[in-house]
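Report on the following structure.
The other protein chains are all here in position, but one chain of the complex has been omitted.
Naming follows writing order (A and B), and every chain is counted from residue 1.
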Amino acid sequence: MTDIALQKTEARESGIVRFFKGVALLRESRVGIAGAILVLFWVLMAVLADVFLALGLLFPPNSIFVPLMEPLSEFIAEPGQSFDGLGGPVEEVCSLITSGANEGKYYCGTFWLGTDMLGRDLWSRLVFGAQRVLFYAPIATIAAYAVGIPMGLAAGYKRGKTDDILSYIGNVILAFPPMVLFVVIISVLGSSGVNVILAVTLASAPGVMRIVRGITMDLRNREYVFAAETRGEPLWRILLIEILPNARGPIIVDAMLRMGYVIITIGALGFLGLGLPPPDPDWGGMITEFRAMIIAFPYMTVVPCIALSSLVLGFNLLADGLREVSLRD
Amino acid sequence: MLVFLARRTVQMLLVMIGVSILLFLLLEIDIDNLAIKVLGPYSLPEARELWLTENGYRDSIVVRYFRWVGGVMVGDFGQSVIYRVPVSDVLWPRLANTALLGGLVLALVIPLALFFGVLAGMREGALRDRVISVSCILTTSVPEYASAPLLTVIFVFWLDLLPGTSNMVGGFQWQAMVLPVMVLVLYDFGYVARMTRASMAEVMTTHYIRTAVLKGLPYRVVILKHALRNALIAPFTVIMLQLNWLLSGVIITEFFFSYKGFGALLLEASLNGDIFVIEACAIISVVVAVGSQLLSDLGYAALNPRIRIH
Partner (left out) sequence: MRSKNREFGEVILECKKLCISYFTRAGEIPAVIDFDMKLHQGESVGLVGESGCGKSTVALAIMQYLGNNGGIVGGEIVYRGRNMSEMSEEELRQLRGNEIAMIYQEPMASLNPSMKLGRQLMEVPLFHEVGVTEAEAAERAEHVLASVKLPDPRRVMSSYPHQISGGQQQRVVIAMALLSNPSLLLLDEPTTALDVTVEAGIVDLIAELGETFNTGMVFISHNLGLILETCDRVNVMYSGEVVEEGRVDEVFDHMRHPYTRGLFGCIPLPGADKTARPLVPIRGQLPLPHQRPRGCYFGPRCDFFQGGRCDQAQIPMHDLPEQPGHSVRCVRWNEIDWSTYNPEGVSTEVIEPGPEVLHIRDMRKYYEQHDNSIAALIQGKRTRYVKANERISFDARESQTVAIVGESGCGKSTLAKVMMGLETATEGEIVFRGNDVAEKAVETRSPEEIGSMQMVFQNPFDTLNPSHTVGSQLARVIRKFGVESDPDKVHNRVMELLDLVKLPRDFARRRPRQLSGGQKQRVGIARAFAGNPSLVVADEPVSALDVSVAAAVTGLLMDIQRQYRTTLLFISHDLSLVRYLADRVVVMYLGNIVEQGTTDEVFAPPYHPYTEALLSAVPIADTSIEKKRIILEGVLPSVVNPPKGCPFNTRCPRKIGDICETEKPPEIEASSGHMIACHIPLEELEAVAPVIVQVDKSDETPPPEPARENAAE
């Protein structure tokens, strides 16, 4: 065996090292990096939102300040004014302006993206909106996989009756245009965070099942599965230990795509007024809230549009990059 | 091929039965709630009970289901609570409007997506492919409710070319169709194009394309006669399944532009608890979606000789 020495170096790798090596492969796809940066940006914002709030870098999302401030305008307060969410009287928390036209007034920060009709800071609402969507979307996606993977494994491996029944259930659900299904479910259950997750899970699980079923049907004919069968392994072991780990590549790629779509869905429900209840910021809700004023104040609507699209784009690019990398060698 | 189609038709009928049962259970199992929705929250319990008995809601659920399905089959969906007219009177004109919108969108999406998809897939990894692919990812990342405001700002606010709403109160205006169609095309185009690209790229690596090239055929002939037909088999099934997504987008787009279509109707009904309208819209949308699948099967069979000639 001439290659023993050569292969020795790569023989000893723990699972963690291999995972990071896999992530590192992504650097070979420019598209993938762009996606990762976009996603990471919003994830960081969402995670650190409360820290920023404590540091005074963000305003509380539901506090009402000055309505209709254009983007990049400064928050100038008259002495004696007080605002909920500023944490105290203007004199204490803001800095006194000592020269210029606003001399004697107080500078309390900048509305980077302006304020909405009600006078809430858009940038802060955007960041807390990210927090909200990045809480609900992963839960809904994971829930869809938790339901879809076992169904797909069972249908793809057992075939026959099991497959017929599971596929039939899937087909019935997939026969609905997704938004119709959401509208029907939400109008029966009412709109709440849990119901949004439920609806998304119900609508996405059949799609997950189809993908997992396809991969399983391919993998079940591999000889290592055959070997496991000939040594009488129990069903769960064949499905979870022999088949599932080898399906992880396409599943991860699909999960990224699906995450993007779930974000779109949650946004759409918010947009249609069927989603998460106000007043907490929700991107879809923000888009629809002031769209009647779109001609007069376009930024109020456009800003959340761009935010949502950029996060979805991030996941889509990430999926594309991962697929590109996984198809190599 | 006949056998294949017959089998698919039976499968689709089964799916339709499943859908109708699911819908019925979702919306009509709680009849007390139904009575409240129909008669209003302030109606007297006696009035509700009377209404329920008169309309046969105290019968067994199986009887009610078959009565309902029977009605649906002959186009009787019941009375709209809000409009106070038979559901079908509201439904059909709305559906016609939506068909116009959807038809225009498909008429644009299919040729555009196939053209750019084939162009990108012809030489995988080339600059042209990368530009098209990334553009497609970009457009599919902007959902209808985000692109609609953006386009409105551009075409209505800046350029002042098009009307911002499409309710057409003063009769049909073609300008009012432009934005809704554009919004839907943008979102739907990318997915079909990417599918076509993937399929084309895969076909280009097959051995029979190598055979065709090494037979000495001109590149044009290799693409048009050998690659194209095989590459279109996969996207064809996608295009028709796409109708499902299109219908989803239609709800949002119609809502945004106040277009008097059937998506907007469904949404109104849902927000106002107009159960019979919801039922009718859901059933109709599923019929359209499932019917389109049958069409896609026909096309699939026509393109693929393995199905056509078993």
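In the analysis below, a contact is a pair of C-beta atoms (placed from the backbone, for glycine too) under 8 Å apart; a residue touches a chain by one contact, two chains touch by 3 or more.
Small disclaimer: the values here were computed from a predicted structure and weren't measured.
The residue touching the chain not shown here, chosen from B:67, B:128 or B:210, is B:210. Of the residues in chain A, those that touch the hidden partner chain are 1-4, 6-8, 10-12, 28, 222-224, 226-227, 229-233, 241-242, 245-246, 328. Touch with the hidden chain on the side of chain B covers residues 2-3, 6-7, 125, 206-208, 210-218, 221, 225-226, 229-230, 233, 303-306, 309.
Note that in this section only the chains that are shown with their structure count from here on.
Chain A and chain B, compared by their mean Cα positions, are separated by 25 Å. For chain B in complex with chain A, the touching residues are 11, 14-16, 18-19, 22-23, 26-27, 133-134, 137-138, 140-143, 145-147, 149-150, 152-153, 156-157, 164, 244-249, 251-252, 255-256, 263, 266-267, 269-271, 273, 278, 281-282, 285-286, 289-290.
For chain A in complex with chain B, the residues that touch the partner chain are 31, 168-169, 171-180, 183-188, 260, 264, 267-268, 271-274, 284, 287-288, 291, 294-295, 298, 301-302, 305-306, 308-309, 312-313, 316-317, 320.
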